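As you look at this complex, bear in mind that one protein chain is not there, while each of the others sits in place.
Showing subunit A:
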Amino acid sequence: MGFWDYVSNRHQQLLTDALQHASAVVQCMVIATVLGVVIGVVTYPSGWAAGLAITSTSSILTIPSLAMIGLLIPLVGLGVAPTVVTLTLYGLLPIVRNSIVGLRGVDPSLVDAAKGIGMSRIARLLRVELPLAWPPILTGIRVSTQMLMGIAAIAAYASGPGLGNEIFRGIASLGSANAINQVLAGTLGIVVLALLFDAVYVLIGRLTIPRGIRV
């Protein structure tokens, strides 16, 4: 059976897997973004706290993803839970780092002006600092998403959802008729999803970055 025959035969299954893959990544990204920005906001004023946040999130990233999921199974069981935890942890680093860099990069004279005209700490953060730091934060989110697309495939190892199942099935049955087709379908599916997401981020950037600071 050729590759395209395989795809058209299994398109139902492939579509379901792709949707689950995408939805897992999106949900984990939402959690990682909220967590990452909060960690950035809390730690950026002090040098050592920011350093600690960046170092600890980057050391998480050095743990092999397969090992991470394997280690989580005894703690949280099989299926969705280890997937979500792993993806969220891996997604943190670019967001935390870019939040800190972005917030630190806000012109101090603007923060001074915001204080000087009587904005409270919260108002300063929400109306001045975060909007100005948003472009680098969004870049962090984008990089994170690309990374998670690939890592999410590993989730199938712990019976998680997504296109990884396709790849794992193919690898497990190497030598059989459809093995290569399965691996290929899963991989290409992930690539296509990643490209689609990137396009969505360009659109989000257009819509959310204020016109006055768009490059």
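Assorted remarks:
One rule holds for everything that comes next: a contact is a pair of C-beta atoms (placed from the backbone, for glycine too) under 8 Å apart; a residue touches a chain by one contact, two chains touch by 3 or more; residues count from 1.
Definition applied: contacts and distances are computed from a predicted model.
The unshown chain of the complex is recorded in UniProt as "ABC transporter ATP-binding protein", chosen from "NADH-quinone oxidoreductase subunit L", "Carrier domain-containing protein", "Aldehyde dehydrogenase family protein" or "ABC transporter ATP-binding protein".
When the omitted chain is restored, the residue from A:8, A:23 or A:120 that touches it is A:120.
From the options A:132, A:147, A:167 or A:193, the residue with contact to the unseen chain in the full assembly is A:132. Across A:12, A:62 or A:109, the residue that sits in touch with the chain not pictured is A:109. Seen across the whole complex, the unshown chain contacts subunit A at 109-110, 112-120, 123, 127-128, 131-132, 210-213.
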